[in-house]
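Only one protein chain is missing from this complex, and each of the others stays in its spot.
Right, chain A next:
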Amino acid sequence: MELLALLSSGIGQTLGITFGALALGAVLAVPLAALRRSELPVASTAAKILIEGIRGIPPIVWLLLIYFALGETDLKLTTFQASVIGLGIVSTAYIAEIYRSGLEAIPSGQFEAADALGMPFGAKFFRVITPQAATVVIPPLATFAIGLLKDSALASVIGAQDITFRAFQEAQANLNGLTVFMWAALLYILLSIPIAALARYTGSRLTRKVAA
């Protein structure tokens, strides 16, 4: 039990890194997805290169890059902050693609109907497009969030004190690695269950209206 308490002390950082990066990515992905869908070939190509570039670099390398790059500057970043930024960058690229697929799933007739009614861009986007895109976006976003929860363990490499970091320390100190990491694995599973449940609940609420 003492062991579980020790590992649990890392839950805050694990969840903080996961949801911090997710939130950062979810926000930054909006302009990136918009750019990706731009009619200007320069803009959409630039966005595509950016997305492929970000995704082409392993998350662990991103974390180390951010950690060391910011170490060169006067910015004093904690390992937690560096982890959120590093994984946030990676999330931005993946979530932008999720948004894009959500937008592409909406029939052009929906855009045309809103246009034909003279709706201003904001109303068209937030009242017509987004609610429909959300039903398409939420399942892959939830899958991504669960993946991110697991990837957040990489933050332990740069010293963020998450579940994996605590487990590693404990295992090194007491040479009980198998037990420690089995408990750590269980904790990750327990944390991912509510995310999946929440996604299912939200998804079913949103699609219930639209389903025939």
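Basically, a contact is a pair of C-beta atoms (placed from the backbone, for glycine too) under 8 Å apart; a residue touches a chain by one contact, two chains touch by 3 or more; residues count from 1.
Note that in this section contacts and distances are computed from a predicted model.
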{"item": "Identity of the absent chain, which is to be given by its UniProt protein name, from \"Cell shape-determining protein MreC\", \"CO or xanthine dehydrogenase, FAD-binding subunit\", \"ABC-type polar-amino-acid transporter\" or \"Sporulation protein YqfC\"", "value": "\"ABC-type polar-amino-acid transporter\""}
{"item": "Options A:Q132, A:Q169 or A:T202, residue touching the unrepresented chain", "value": "A:Q132"}
{"item": "Residue of A:S8, A:S44, A:Q81 or A:Q110 touching the missing chain in the full complex", "value": "A:Q110"}
{"item": "Touching residues (missing chain, whole complex) on chain A", "value": "39-40, 107, 109-110, 112-121, 123-124, 127-128, 131-132, 135, 206, 209-212"}
